[in-house]
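Complex shown without one protein chain; remaining protein chains in place.
Our next item is subunit A:
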């Protein structure tokens, strides 16, 4: 049974100019212990689709789906309070801006313990012990000391580690990481990706990586979904996506990578989407050179 199964998900926002379709009929499923990457540019609806799963969209959004089931439970049928028991416990999410997503008024320790109190009902001593254990797990030096630090006293990488600690505090079955490393330096990015993939393997979580970075996809994913303007362009396992991209859009994305540049110019998406025939020929040497 898939861990998360979504069929024909549509999300639209009410705007002054009428409804705007951010996600248009996305199908998605992820198995336990699988790493799925959703790739796309800004405006492709990749974050919105996952926020719909979490139930975190504002009131102006209308979410429709033929099926949206997590671990056999239909999320669309649940009342908000029942849903809150799942979200944050069995499904949890990490966001892009680590410093902005932590509350600046509370210490890191308080914010980790809050999840444990709400979902696990632990007492004070248990919470403290578990928070220290979690901070060790995500690789924060001196956890006892750091529990009392406020977000502004820590670096971006450390804040992201605290976010990960909060997300995995209740041993979730599914972790959604929304651009977890975009705001971080390359060396820190590497550490955070290694940490996420390591935790995923250790606890057998499903992991959904939302990203626009093809490098991150190549380093982490088992399977990849490529999204463009709210629609799914391609779904493939990671190797065949990079070896033989099927859709023009994926091909365009891959050839826009600076490391795949042929000659002086980078092919751009608009070059390729509107002239499919010559672009297919033009990208052949690029993909060939990379393999």
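Throughout what follows, a residue touches a chain if its C-beta (ideal position, glycine included) is under 8 Å from a C-beta of that chain, and two chains touch if they have at least 3 such contacts; residues count from 1.
Note that contacts and distances are computed from a predicted model.
Taken from the listed names "Sugar ABC transporter permease", "Trk system potassium uptake protein TrkA", "Dipeptide transport ATP-binding protein DppF (TC 3.A.1.5.2)" or "Heme exporter protein C", the protein name that UniProt assigns to the chain not shown is "Dipeptide transport ATP-binding protein DppF (TC 3.A.1.5.2)".
In the complete complex, the residue from A:12, A:47 or A:189 that touches the missing chain is A:189.
When you scan A:124, A:152 or A:265 for touch with the missing chain, the hit is A:265. For the options A:159, A:217 or A:233, the residue in contact with the chain missing from this view is A:217.
Contact residues of subunit A toward the unshown chain are 41-42, 156, 185-190, 193, 201, 212-219, 238-239, 242-243, 252-254, 256-259, 261, 264-270, 290-291.
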